[in-house]
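For reference, the structure discussed in these notes is given below.
Left out: one protein chain. Kept in place: all the others.
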Amino acid sequence: MSKPLLTRSAWGAWLVALVVLCAVVPVLNLWVPADSVFHMSDFAVALVGKIMCYAICALAMDLIWGYTGILSLGHGVFFALGGYAMGMYLMRQIGLDGNYKSALPDFMVFLDWKTLPWHWTLSDSFVATLLLVVLVPGLVALVFGFFAFRSRIKGVYFSIITQAMTFAAMLLFFRNETGFGGNNGFTDFKRIVDIPIATTSMRMTLFVMTAATLLSFFLMARWLVGSKFGRVLQAVRDAETRVMFSGYNPIGYKLTIWVISAMMCGVAGALYVPQVGIINPSEMSPANSIEIAIWAAVGGRATLIGPIVGAFLVNGAKSWLTVTYPEFWLYFLGALFIGVTLFLPDGVVGLVKKLKGGKA
Amino acid sequence: MTPDLLEQGAKRVQAHVAALEARTGQTESGGRAAGFSRLATPGEVDVTHGRILYLEDVSVSFDGFKAINNLSLDIAPGELRCIIGPNGAGKTTMMDIITGKTKPNTGTVFFGSTIDLLRYKEAEIAQLGIGRKFQKPTVFEQLTVFENLELALKTNKGVKASMFFKLDSAQRDRLAEVLHTIHLAESVHRLAGNLSHGQKQWLEIGMLLMQDPKLLLLDEPVAGMTDEETERTAELFLSLKGKHSLMVVEHDMSFIRTISDIVTVLCEGSVLAQGTLDQVQADERVIEVYLGR
Amino acid sequence: MPKRIIHVLLIAMFCIAGRAYALSAAEAKSLAVGEGDARIEALRAAVSHADAKTLAFIQALSDDAVKLVGETPVLVVDGQGQDPVTGAPVALPETAEDVMNNNRMRGELDTALAALKLLSADAQVRRDAVKTLRGEVDESKLPLIEQALAAETVADIKDQLGLLRAAALLGSTEIAKRLEAAQALGESTQAATKTLLVERLQVETDGSVKAALHKSLSAVESRLAWGDRLGALFSGISLGSILLLVALGLAITYGLMGVINMAHGELMMIGAYATYVVQGLFQKYLPGAFDWYLLASVPVAFATSALVGAALERSVIRFLYGRPLETLLATWGISLMLMQLVRTIFGAQNVGVENPRWMSGGVQLMGNLSLPYNRLVIVGFAIAVLVGVWFLIEKTRLGLFVRGVTQNRPIASCMGVNTARIDTYAFALGSGIAGLAGCALSQVGNVGPDLGQGYIVDSFMVVVLGGVGQLAGTVYAAMGLGVLNKFLEGWTGAVLAKIAVLVFIIIFIQKRPQGIFAMKGREA
Amino acid sequence: MLNVKNINQYYGGSHILRDVSVQAHLGKVTVVLGRNGVGKTTLLKSLMGLVPIKTGTMELDGKPIHKATPYERARAGMGFVPQGREIFARLTVEENLRMGLAYKPAGTPIPPELFELFPVLQQMLHRRGGDLSGGQQQQLAIARALAAGPKLLILDEPTEGIQPSIIKDIGRVIRMLADRGTMAIVLVEQYYDFAQDLADDYVVMERGAVRASGLGKNMAADGVRQMVAI
Partner (left out) sequence: ADTIKVGILHSLSGTMAISETVLKDTVLMAIDEINAKGGVLGKKLEPVVVDPASNWPLFAEKTKQLLTQDKVSVIFGCWTSVSRKSVLPVVEELNGLLFYPVQYEGEELSKNVFYTGAAPNQQAIPAVDYLMSKEGGAAKRWVLLGTDYVYPRTTNKILRAYLKSKGVKDTDIDEKYTPFGHSDYQTIVADIKKFSAGGKTAVVSTINGDSNVPFYKELGNAGLKAKDVPVVAFSVGEEELRGVDTKPLVGHLAAWNYFQSIKNPTNTEFIKKWSDYAKAKGIAGHKDKPLTNDPMEATYIGINMWKQAVEKAKSTDVDKVIAAMAGQTFKAPSGIVSKMDEKNHHLHKSVFIGEIKADGQFNVVWKTPGPVKAKPWSPYIEGNDVKPDEPVKK
């Protein structure tokens, strides 16, 4: 009865997405002349790149919320931790090119710091940074999740303590003493692996990497939820006691998916920061974490593809409406959320399925 | 060092080892390594004392209300034990205690003679080989019947194992067999949430069968079943008897009659009477509190 | 304002009448125009021989009721110009400028007035005057203080005057007087005394006086420390009562009904804006009763938010029962829209809501512990709302139905309960209470479109920490967090205190995974 | 009294009730039998208006009720004991009973005979419903439905999980209530002997349709026991 990872047509769609994102977009952006209708502007590339990072978060949220039934209001923190890990590296890459021509990041100089604080030790190594990007969110999630799941904290109690964590983390990072640049965070990046960052080709490289990451995370998630592991997760969501009495230790399962989900967000954050050029504690604001859940809900929970669609839909709408209706866009966005819940209980993807099902 | 010195040393060592060996053979446990009891093999239930489940002086109270009161009870391997008793006697609570859902205030609960159940958590207890059917049927509503059974299947239940799990053909056969037993072969791809009450009861029993536990705790398994299905359940339980130990809580006396050897009557948290069904049915106190006239 | 002038005149008649000097035009000018130093010198000189007119003029200066026409000061009485010396009416041209009094000048004016008021016939005026003079005295005021001390009959004022005298003597050139003063000041309960003693200590040369100063200082300090502790406790309770108010409505909409109501904050905001609107109406139509606008706005805030809540329930929420996570999404949308709606109607900026006069000031419990009326009122209000909610939920049929319906909607309906109506009532009630919270918040904080955003996280924390659906838990959680926060804040500063409280919540939930008042029992 | 004609009901796409017609009369117990999953519960839920029916009519005392909401039906005099007890877990026993009186005027006392019937409820009056044992909850559910004195009492497997002596009591109560002649009773039951003892009329369902119906006293003769077996 084992299901294939993807059906044939889904593989087809996946491949098309891969080709479009990793080959067509670069061509349209880099080689099609700017005045051609087929040209894809840098701005559009940056926008799509950013939204793909969000989509990774939404996908991660789907694993933990959609499939396991654990609503995290703390995914923004994992995202930001990944982002900060990358940001520290990017700050170090500025080298002596900062305002103060110091090896220390500028904000440290003007706050009178004389040496790098201990937690910056590994930040000059790219390899270490790549590790930190997954390990730091992973470790935070592991410790937090271990205690929470062990204490059988469930439902909204879990959601609320993740929110408390989020809020505490945000305040902590706001403090200048914490050593992450306070509320300004990190900006003005110059290089990544010694290659200038503000070039079209570097941007495209980041874009393609993000696309590849999103698509492979999608496959990984498919595989996870398609395995018995995934079914245990859904069983945990439905009847955790029964899971225990069937001989599974739910803690291990919850913890595993929780950590995986956190790490995915960390990776998303790390890809996000060089593309948008700033990371600061407002990424950890409770509202941001809630938004991730909203993308997942809009697209359709427990569908994997839904949250990705949701991330694109909501953020696309936001980007578009803040320009076309700067004073009214919140009405549209609010109406979208209400409309989706009232009329599309299974999200946008649910609607598509229904329409398809109706025809068949 | 000279060769003879070496030799002397070797002899000393030999003597020492021999002395040690001689001593270990004289322990109370008949020469087994540990001096106090038999070697406990993890995951193995030691039933050499003839008891698979053993409760002694267990009490539990909720906000001052004694739901279980100095309860002592034991069950032999392969036995099918029926438990009856008035509503609120503490039958479900007793199962809660055995399966780790409720921690008693006092008392001891042993699985076999070596496993102190009070030290384990629910999932561990289940893996030790105790399966349970709840009074209110609990199945995974958002999963299909097939998936419900697959999850219950006795196998390595670790995270990694689950990720890479594939049904082998023996397991597949077993699954088909159970599906047949519980009459849900036609509903195999329906969501469990959409089953009727009785169907859920069956599915839950099926999950227990898949789990293949040493001891099955069944809380009102035939509630809401037709008489005919009740009979089939009785057959099923009788066929399990011997290979498994069963503890069945029921209020359906005809069902109890079909399956029972020994019946234990629980009342106000402790054992009121015990014996064959006829014996307990004749007991005035049982008639008074439970059967009615 | 005129009342005060009359009052001053009375004082003047009683006490200072008969002094020979009268206010001259030159004097008036020197008081009103020129460099600060010169004006202050003129003021000090004037105090020593003030007559009724001088006093009235000083009072007018302090009340900003003097304008300059060119270089000539003119009294403004009921919008009309008046010559300060002759009392004759004078023209008040458009171009007349205000006399500029900065803080320093205002302080001097107040001190001067207070010194003169020490001799008032009204004990309360004298008491206030002594209060004003605390920390402002020097030897130049000594004669006045001694005169007042000699005439004083009311015990507490006399004690205070004694301390005032001691304070004035502390700068004396005679060691004996300083010693006496230093000893006397040990009795004080005022923070201002501490300042005095500290300042004196820095310049004091005499050993024995120094020792006395030290002794008095530590006596005063230990007295003050108690005030500080109680003050921190009160701030904690006050913060707790605010947390309670913001959480109570949520305890219904979320705790009982299970709606993850992200628009809760916006319902509070609506209550606050309703208060603002009522304030505006009073300003416009009932200026005489302005001080009572807040009482009127309590029911209005409740009704407005309750109506909005009812409308939301009827149009959106009711389709989402049993799908709590969907309510999160929909109410988030509602919250965005409500905020923007308020921006569209009232503008993006904050609006001003004033404290009514009876809510300003406070009761002085100790020298350094005064409990502001507006905080006290809010504590009382929170208790009243709590009792009301408790009664409604636990003791009335409506409450029973609400609890029944929220637990099992279809079955409640089979019992004959009109569940749709109960749902609407319950949600409206929760929303209305949010409105009440908004009304209270308007008295201590911002009223702006994102008023609610600042409280939404806190209110959920309180409800959840208390145990969802547990009213008593909500109370404990609110008070506990309030007091904990305030004690930590005194110790670690606001930022770390907030972080510590959040960490505390995380750890606490580990110990009690269902909140303080965990739903005990098997079906938890 | 109750007249149900040709109702059809669907869950999503699946046709559950097919042209079901049932009657119940004052003073009579109508027993509905059938194997698991044939649609008995669904039928009762349709009667209460908890699930919508697609076609068909229902009349209570000659008035159509199939368009009424559940609470209107309750107010019209229908009392319901659902399968699986469905008591209000976080309300006390007393409050559960008071919910049963919801449409009576405020202050209506809980009928004392309920406590005579189910003494355990008196003992546990202030305990939370969810903490009761399964059988105690079932008793509570029955008492709750009786509290308001309905004209039509609908019971879905009321003996499930109840100790024999109380089953006997419940049987007596049902008989007594019916014999008073002021109440019609619809009883879904798996416990055949219990059902046969009580039945004035019977209905056997199979796959969502009525397979047979008749007088209770003819049940044995009609071979109803065989019908509910395979």
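By written order: A, B, C and D. Residues from 1 in each chain.
The working rule: a residue touches a chain if its C-beta (ideal position, glycine included) is under 8 Å from a C-beta of that chain, and two chains touch if they have at least 3 such contacts.
Values in this document were obtained by computation on a predicted structure and should not be read as measured data.
Counted over the whole complex, the shown chains touched by the missing one are A, C. Of C:339, C:411 or C:429, it is C:339 that touches the chain left out of the display. Annotation: of C:76, C:116 or C:239, C:239 touches the absent chain (contact as defined above).
The omitted chain makes contact with just one of the residues C:102, C:153 or C:173: C:102.
Between the chain not shown and the residues C:24, C:80, C:147 or C:195, the one that touches is C:195.
Of the options A:123, A:256, A:280 or A:341, the residue whose C-beta touches the omitted chain is A:280. Contact between subunit A and the absent chain runs through residues 41-43, 46-47, 50, 97, 99-100, 102, 106-107, 109-112, 171, 174-176, 181-185, 187-189, 198, 276-278, 280, 282-283, 318-319, 322-323, 326-327, 329-330. Residues 36-37, 98, 100, 102-104, 106-107, 110, 135, 191-192, 194-195, 198-199, 224, 228, 231-232, 235, 238-239, 242, 339-340, 343-355, 360-362, 368, 370, 372, 374-375, 443-450, 453-454, 485-486, 489-490, 493-495, 498 of subunit C touch the missing chain (whole complex, contact as defined above).
We adopt the following convention: only the chains that are shown with their structure count from here on.
With centres computed from CA atoms alone, A is the chain lying nearest the middle of all the protein shown.
Taking each chain's centre as the mean of its CA atoms, B is the chain most distant from subunit C. C-beta contact counts were set side by side for C-D and B-D; B-D has more.
A straight line joining the Cα centres of subunit A and subunit D is 53 Å long.
If you average the CA atoms of subunit B and of subunit C, the two centres end up 66 Å from each other.
Multi-chain contact residues of subunit A (touching two or more other chains) are absent.
Each of the following residues of subunit B touches two or more other chains: 62. For subunit C in complex with subunit D, the residues that touch the partner chain are 397, 400-401, 403-404, 407-408, 410-419, 469, 519, 521-524.
The touching residues of subunit B, when paired with subunit D in their complex, are 62, 65, 84-89, 91-92, 135-136, 194-199, 201-202, 220, 223-229, 251-253, 289-293.
Chain contact summary for the complex, subunit B toward subunit A: residues 99, 101, 121-124, 126-127, 131-132, 134, 138-143, 146-147, 150-152, 154, 157-159, 162-167, 172, 207, 211.
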